[in-house]
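Notes follow once the structure below has been shown.
Of the protein chains in this complex, one is absent; all others appear in place.
Labels run A, B and C following the written order; every chain starts at residue 1.
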């Protein structure tokens, strides 16, 4: 089944408990600033119905032969992973450099759960996976706990709720309590999957828990971040007026989960492998959805340099070349991560972890410098230009048109300036920048994974041989 | 004379022609978003009346012995330049990392005009300087022209108004037309000084013009940038809710300037030296006002790392050390630029150009990386945290207090997160970042000045000697 | 035919005119320091006869079905290019990080000549190619001219010989004069191919020349560089005592070339395309032969950190991780350049130029930093350790054994120190470092090729679309 974007939107009008800017929101569709995020995510459904993207967006269900969203296709080969990467890249490009994420992250989790679990747990995951696939659902994933004192394990915290935990169990299911932070797209998903955030010891038994529930579950509360709030005109904010991702503090206030939706319960040895396996997929998702962003930076720098009339200056060429190398190295490493795929349990493929982390690390550690280069090509006008209401006023516009033209007309040039300003010098840009450093794992986490994934024996043996040992 | 901040504010209620967000603003004090910038600049006057800062803020008029604003003191020594740097740093620190600029830039221009001009022109400058000093005026400087086609000289543009020009002259004065971009604090200054933006050839005679007029001069129009507009609560925006600098497109629509206020008129050989001499002071002002910003980054990274409970992690220490080295290298070079001062015409001192440019270059080329490091120490909460209205709601606040505490309480931690978010991940931060790259001269301009200011003979002779030549 | 290493050596005992350290060398095999380089190159022949490497080293002649050296296989696919890369990497690894080059560079030139030329010229190239292939010859390539005044074209130099030129032509052939610099492995090759170094204009007609002759051709003179001369014991110099590449100033003093060996003569439009096409292959050869070098750096840093007992220190892990990312990014981009192969004239494949240049650029611009990291892991002992004669003296050795052990015995540790010293802190290391910056094209040349090879339309169109244009 392939839902339409309207079916997707309508399904969000349920009892979910959403708070935004200090108020309970009764209908998420009716709140304009949330609506921007919902309409952004809806792009995903619209594209699936666009014949031009059908090959990319739609797959055949291996069991039923029916059309399903291609996100749900279980990867078995390099080609599958490359197709998945291309899918994510294409939808993100249509989303103005902002990933839609409502199927990416959920399927990342579903593949990880299937590779990690066994027996009855695995069966439950598979049923849930079929449920999502058949109903073309939007899924979010809550992983990062509140954490409290970072130097202590979950069970050592003075407040036992600093990590999500099992409060009680009975024949029907379990009751959980705790909070997850940085939960993306929870406001506009159908289901939420909860994953543990780290490896757990035997004492942390109650904290080793994974499950899924619908968003409109009693006791589940979404506190939407106020970041990047506010009304935006599309002259000044060509991207952020249309594209947005919502983040929540996601509180589970004694939420009941029936056994059929419980994947891990009080099994600490599952926590670490599940967290790591999820990241194997999710960082590949990350680098795939970063590609339109780095492309936009290369392209925007080139266009504005041309419009400013400085494209032939040696130092501008040098900066454009650096941006090209940056964007294309991330792309090449992403592609290579798929080419070097590995196969896990049940024949499920995953991208090479070392190469994936190298792509992510390269993206993350050069991103702020790339911002500098783009801003350098653009000029101070990024933060001193006119506003949308100025542009609307014909008398003011005439003045702007006279004085802001260069090698291109004022309108074109100001629109590209505003694109770059939105992308690098306002909160939309700040969101991208902080995500570069922290989302899907920090820079330190990526370095740690690279060090662990690297097989040192080959090169150390070579060095010993060269030394005559 | 030392005005009070209220005297400063009241004086801005004149006929100045200001446009903001598409409308003519009749009274700049009455427009809340402009008022933020005016109140920010007013800090400068308040500090001068605070006994604690008197030594720094107040000087004696060399002619009359009266108290004057210390910005107006003509520098004659390293000590004077160090005191000026400390003055700018202190006021900027009180301004929440944002320079007030209403006296800094104007005196930069006045020192440069006095060092560059001679004869009757010099006498006019001196009279204007006395006028500003005696009345404790706020001054802005308009330098960067609209420029049009960057590959052509002012006189070669298809529209002759792309650079500020003399339209006509008569016995009383001159008429000028054109527009200047990126004019900071023009909305809230008393006087505007116009300087040429570059060296001029003989054909550009009409474009070699420098003068000063009050802001409420007929034909002078200020189009305020819409950047960073919007109402802000101080929970989410601890800095930008109180501190702001306004930038305008400043249009001179056949403005008449009486001869007494004309400093350069149709003298192309004065344009280049004046532009360069201004920059000798203005980049020193720049690096002085960057010091609170880099200090804030070091301090904020340290505080949040402590509050997050990760201050002892090796990689966090490493990042803090990098931030310290960054901030302290900029500080050391700034101080050294004053120590190595030189003396120009009329015994007016100026900081060593090479060292000043090295300080500015070091600041500019490492700033975006510093943002990355601060964001890395802080965490994703920078862009996923609650809004001010959430914090105001007691029920929501209780949830936030429970889940957002770490090694510090939730309120403290969220306030520091919001400081860092304002400073690095929202438009206030974007403003700082773009200024780092472009304000007071681009990175390329700084490199060019360093190359020119460096005396290569010593090291090249040394190399030849080492080579046996 | 596959020659043995002895057949290779013996064939070098001809009339070639070689000068080394101020003297004419009558027999290159008899001169110990030249012999090191010859024995190093001979590894290539020995490996071809080793059954373990047969699949990699030996191919079937497409025409005759006979065994040939795999270097001569014309690439038709990604697999062919990957096999060629692996071949070069493997032989270089056996060569102690030093490429043998005696077939790599020659076949690079032969593929380029076949893709660039047509008609009778192409036939001559093909005959020469068959001659080399069938006789399993070692080939060097002379490309970089003496150049004289870099601001002038070949025909504008005051001395007409600053670029290789055609002095005269007749029915039998042509006479050439000039000098090529940086000619690697000319002393120990059978044939030398001359290529033009740059694009030529119509006035440079006589300078557009390409041909091949045996090294023992009258008038051809090889002046071997004195760099890295001297006798070396293998304790202190584990690599450079066995592995060496010779460079010559290669002078053509009115050398006669028969028409059958003339590929380009007075055809200036061929010069640029031929130079560029050669580089398409040769930079791929370069990044392939850099892989053992970067692997050796990763491995040596890891081994010495372990032996020093500091492998668990956080900053050491960080440095090792940086080295891993460096080495593996070069490797991934090299592999990707082959995967993205393109097909030129006559179905001859070549690696993607942008990706090849990105691999080379990444290698070159991070190499010196990698040296710093390896030296940091090793310690000051790199330049303060004992010499080979100390180690030979039993009494001194006892002292060294007592005091130089750490987490490993003194001998092991000193041998690895000496490896790193040879690799990074002596002339063998300096040779690698300068080659990183200049060989097979400078860093600037790589940046220029990346900028040219990048297709900007896609990203610029995307940026315009995002801007609403």
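Here is the rule we go by: contacts are C-beta pairs under 8 Å (C-beta built on N, C-alpha and C of every residue); 3 or more make two chains touch, one makes a residue touch a chain.
Worth saying up front: this structure is predicted, and the values here are computed from it rather than measured.
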Residue in contact with the excluded chain [from B:12, B:139, B:181 or B:333]: B:333
Residue of C:49, C:147 or C:242 in touch with the missing chain, whole complex considered: C:147
Touch criterion as defined above, residue of C:69, C:285 or C:375 at the omitted chain: C:375
Touching the absent chain when the full complex is considered, from C:13, C:64, C:168 or C:393: C:393
Residue numbers in chain B that touch the chain omitted from display: 93, 96-97, 234, 238-239, 292, 295-296, 298-300, 302-303, 317-318, 320-321, 324-325, 327-329, 332-333, 335-336, 339, 354-355, 358, 361-362, 412, 415-416, 418-419, 423, 447, 450-451, 454, 456, 458-464, 466-469
Where the unshown chain meets chain C, residue by residue: 19, 21-23, 144, 146-151, 159, 161-162, 179, 181-182, 221, 223, 225-230, 236, 247-249, 251, 308-310, 315, 365, 367-369, 371-372, 375-376, 379-390, 392-393, 396, 399-400, 402-407, 421, 424-427, 429-431, 433-435, 437-439, 442-444
Missing-chain contacts mapped onto chain A: 314-315, 318
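As a convention for this text, only the chains that are shown with their structure count from here on.
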Farthest-lying chain, centroid of Cα atoms versus that of chain C: B
Top chain pair, ranked by how many C-beta pairs fall in contact: A-B
Type of chain A:chain C copy interface by residue overlap (half), same or different: same
Euclidean distance of C-alpha centroids - chain A vs chain B, Å: 38
Inter-centroid spacing, chain C versus chain B (mean Cα positions, whole Å): 53
Chain B residues counted as touching two or more neighbouring chains: 315
